[in-house]
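Of the protein chains in this complex, all but one are displayed in their positions.
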Amino acid sequence: MIHIQVINPNTARAMTETIGRCARAAAAPTTRVTAVNPDMGPESIESHYDEALAVPGLLAEIGRAQADGYVIACFGDPGLDAARELATGPVIGTAEAAMHAATLLGRSFSVVTTLSRTTGRAWDLATRYGFAGACRTVHACDIPVLELDDPSSSAREVLADLCAYAVEHDGCDSIVLGCAGMASFREELTARLGVPVIDGVAVAVKLAESLVALDLRTSKRGEFARPGPKKYTGLLEDFGQRL
Amino acid sequence: MIHIQVINPNTARAMTETIGRCARAAAAPTTRVTAVNPDMGPESIESHYDEALAVPGLLAEIGRAQADGYVIACFGDPGLDAARELATGPVIGTAEAAMHAATLLGRSFSVVTTLSRTTGRAWDLATRYGFAGACRTVHACDIPVLELDDPSSSAREVLADLCAYAVEHDGCDSIVLGCAGMASFREELTARLGVPVIDGVAVAVKLAESLVALDLRTSKRGEFARPGPKKYTGLLEDFGQRL
Amino acid sequence: MIHIQVINPNTARAMTETIGRCARAAAAPTTRVTAVNPDMGPESIESHYDEALAVPGLLAEIGRAQADGYVIACFGDPGLDAARELATGPVIGTAEAAMHAATLLGRSFSVVTTLSRTTGRAWDLATRYGFAGACRTVHACDIPVLELDDPSSSAREVLADLCAYAVEHDGCDSIVLGCAGMASFREELTARLGVPVIDGVAVAVKLAESLVALDLRTSKRGEFARPGPKKYTGLLEDFGQRL
Amino acid sequence: MIHIQVINPNTARAMTETIGRCARAAAAPTTRVTAVNPDMGPESIESHYDEALAVPGLLAEIGRAQADGYVIACFGDPGLDAARELATGPVIGTAEAAMHAATLLGRSFSVVTTLSRTTGRAWDLATRYGFAGACRTVHACDIPVLELDDPSSSAREVLADLCAYAVEHDGCDSIVLGCAGMASFREELTARLGVPVIDGVAVAVKLAESLVALDLRTSKRGEFARPGPKKYTGLLEDFGQRL
Amino acid sequence: MIHIQVINPNTARAMTETIGRCARAAAAPTTRVTAVNPDMGPESIESHYDEALAVPGLLAEIGRAQADGYVIACFGDPGLDAARELATGPVIGTAEAAMHAATLLGRSFSVVTTLSRTTGRAWDLATRYGFAGACRTVHACDIPVLELDDPSSSAREVLADLCAYAVEHDGCDSIVLGCAGMASFREELTARLGVPVIDGVAVAVKLAESLVALDLRTSKRGEFARPGPKKYTGLLEDFGQRL
Partner (left out) sequence: MIHIQVINPNTARAMTETIGRCARAAAAPTTRVTAVNPDMGPESIESHYDEALAVPGLLAEIGRAQADGYVIACFGDPGLDAARELATGPVIGTAEAAMHAATLLGRSFSVVTTLSRTTGRAWDLATRYGFAGACRTVHACDIPVLELDDPSSSAREVLADLCAYAVEHDGCDSIVLGCAGMASFREELTARLGVPVIDGVAVAVKLAESLVALDLRTSKRGEFARPGPKKYTGLLEDFGQRL
């Protein structure tokens, strides 16, 4: 039985539970999915600052786990390189997974994300993964992450309208949901839009499962070799043991 | 139960069987894998000419199948765009799958392929998929495709030496096997090299399974809409019914 | 006397004749132009599927000819690499020629083509040839290829309006006609637009003439060496003799 | 009087002092330079893991300071985006500064850095800043960061030989020192090599001074607006006040 | 005391004086700035032709000067490579400086320049310097260079409106003024727009000062070695002495 650990790098427990549900729905029956979040750091990730400060908690969770594969359940893919050094099994980011899936399906995709200030990060990731040419536009609905789940908000409609606009104007072959907290809207949006709508967390679970099943792991010969122990001080002292 | 059709686009039945075995080994127990090859076209694909002429047979197989997902089991990924128009489920190429897996594991990969004259095609594909920056080198062992399987040939050693050279000199994080006929060497090479060795057919099976499981299919709204019937003449007359 | 063979890769004889007329008008008096089309394959090329299935017929024509140079008279440049392997003289594609001419004249061009679903292919070609940065936009008029010629259709006006829009909004230095069947509109459009309007077939004839005159041919040392005979089966059996 | 805060993001106090000395030597007489390091995190930065865990301490120092401009004195430029959100004045990274200077002097540069496993990060930064085309090679001397300063080690000669090799083989117009701890070797290397040798910390001080003098600061309208307070928990609780 | 020579490559003396004033305002008190213009060539630079013909006069000024560093005060950065061969100290272009500063402040910038016909040149420079990805748009106000200074013209308002439009629609992190003659508008525009407005001449002065202070000069080993004497004839005979 494959064990995939899904880590929501913010501390919002409710969001972790939603993410866990979606991840489990995506996983094979023979896969065990655990969904956790750190006990340190920001309750949502909406800036470079939040993202940077979510990484220590994320790495602590990876260090603590004994899983076969890992999913970083946040569209900014925080700490991905460091996590790959630390983990023995494959680590997959949410944006990474979504963009890979999108380019396996068609020529182009558009991202629909939360805050405008995070669109730059989405472009950075598309560029890093090789998909800048496939990414038509990154649209922001300017709804804070933690409001997505609030049934009294207009998040659902705003998001749906923005997705429809993107399909119409960008001519994209799919929509990539730009926040791990949007997973629960996927089905409804797919039905409405007529193009695939991609939730990166679900895809990341399948990709991690796939790599584990094929016994493919990040090479430990070079850049992603596990760092040895080192003197760390202050608040982060414990991290010197490389968890 | 998911049905994945693996199509070896050349007509070498023995190669189809090897590919089928590797594909089945990669698939989940709940997946049915069928491996076929066309009854028309070249017995191996070693030039742009062979590749172009393998496509009609490949498309005929896709048109005939009722599968949930498809794998094109040739490293040149022949006919991928046309196959995506024709199929209702996802279609994954071998080079495409291998390169996606490689970039999910680390920063870089090198390809080890058969004939020197095909290295340009491998670069074209790396570029198309967004991975030109991740591809360190494409090495050719200059062993014809159908000799790979011949136990009396030195193919195994030549290939292993070339892979070792690539790891040493390119500093690559993985090796991508540049021919669907190399799948049976994967395990042995992995053991020897200490970096992941990627067989694209196996990965393609997992990616097709994953997309099918998530109900993700190529959009039929734009570029990849299924073409309607059209007048075709001569040898290819039957293709006008869009199979 | 130089002999240039112009191959319309679809089977629409009327279109072949128009293309032949335009090609002959472009050629030097000392050049003999022959225009042919295959006797197999689709009557128009409007999808990746059509394009893939036009290639065998195209290659058969190239194999049969004894020309000094070749022009592939379709804006998708189908089978270009395979044709270069097969032919002894230079082979020039229509999109390739048009884009080369455009970049010799100015900084940028826009393409005006037939169906929206083919714009992706035009971008692929611009990228392959190195001209993605020079290509401002690919516009589609959504007129089927075989209607272009129909005097009762509004094709002429729709196309002219779209070209004018492109010049105005893209600030492009020229217009590239995105279909070999648009050649007969070139003069009228040039007069109206005030920027050069480029018909790739005419340019391709001149480029083929030029390379032949300078005795420049594709190298037969590497990627484009002529493939030797090989076992081909089924419908395409005859192609194994490499024509 | 302009105040530039130079932050060594590791906790090695001796290295901070060396960096401070070099920074002060570079600064104008009318500039006050303070050099600090965090009281939390790793004592050297030699992996993605170290880099990620150096960022909280770095951000704490930026939040605490009242400087006009900031320099991140580590070649990995850790936390640069987050620091730009937090700071009111300009923030300059070491790799960023060095690469900007190199491209203002000539066509190309080569980087000489410490550990092989960090060369990927150097390429990532060159790409991000727009200088991937100008960067010839990233060479690693494989000397740990904290040994650079050890007079009994062969660091000085190994580094000098590697720089000489780079100049000879890469044809680069300058050498970029790939570690803030190499600043003290700059003069000697310049004399030996005959091409400029660039210490990013010194350049970063001048660039920060320049932007401050011209009253140029990062826009606070969009991506780099200062994040408001947010609930943070656990070890990093205090960071929720955005320092 | 550092001596920076600022060369306005056109012959408009009034513009040279304005540029000199702005350059001196930017310089450190310990820097001596001299502003000159050639006694040959065009009175304004508004085409590739003007730019090409401004270069001999510019080079004559560089050959004549004994400065520590040089600024080419024209947004087309004419003659930059040749000037780097000729000069012993660093030479900085106006567009180059402005774009470097913009990318040190944020992710993106838009250029606001004079004539539409020069926008291509601005893109060429952004590409050359590595900043094509950071440049959102190049807008032209279509005001001739020599009218910028005319208090009776509407230049000021037209320019301000165009900058505001750029900030709003491009989402850029700064505005780069696309003409050395716009420097005097900088302060007013900054106040109005709320994002940094960058005058390349001022930045170039600081960059030249910085490189000189750090003793960084263009390498004379390769591409930018000073050319030896050579036979020149006709009008340009004197240039054979390499000034």
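Think of it as A, B, C, D and E in the order they're written, each chain with its own count starting at 1.
FYI, contacts are C-beta pairs under 8 Å (C-beta built on N, C-alpha and C of every residue); 3 or more make two chains touch, one makes a residue touch a chain.
Given the structure is predicted, the values throughout are model-derived calculations rather than measurements.
A.B. asks: Just name the one of C:I72, C:L162 or C:L207 that touches the chain not displayed here.
C.D. replies: Only one of C:I72, C:L162 or C:L207 touches the chain omitted from view, namely C:L207.
A.B. asks: In the complete assembly, which of E:E43, E:E147 or E:D170 touches the absent chain?
C.D. replies: Per the contact definition at the top, the residue touching the missing chain is E:E43.
A.B. asks: May I ask which residue of E:R32, E:R117, E:H169 or E:R192 touches the chain that does not appear here?
C.D. replies: If we include the chain that is not displayed, E:R117 is the one touching it.
A.B. asks: Which subunit E residues touch the hidden chain?
C.D. replies: 11, 38-44, 46-53, 55-57, 59, 79, 81-82, 84-86, 116-120, 124, 127-128, 222-225, 227, 230-237, 239-240, 242
A.B. asks: In the complete complex, the non-displayed chain touches which residues of subunit C?
C.D. replies: Residues of subunit C in touch with the missing chain: 26, 28-30, 84, 90, 92, 96, 100-101, 103-107, 129-134, 167, 171, 173-174, 190, 194-196, 198, 202-203, 206-207, 209-211, 213-219, 221-224.
Keep in mind that, in the parts below, only the chains that are shown with their structure count from here on.
A.B. asks: Pick the pair from A-D, D-E or A-B whose contact list overlaps the B-C contact list by over half.
C.D. replies: A-D
A.B. asks: Indicate the whole-number Å distance between the mean C-alpha point of subunit C and the mean C-alpha point of subunit E.
C.D. replies: 44
A.B. asks: Name the residues of subunit C that each touch 2 or more other chains.
C.D. replies: Counting only residues that touch two or more other chains, subunit C contributes 116, 120, 127.
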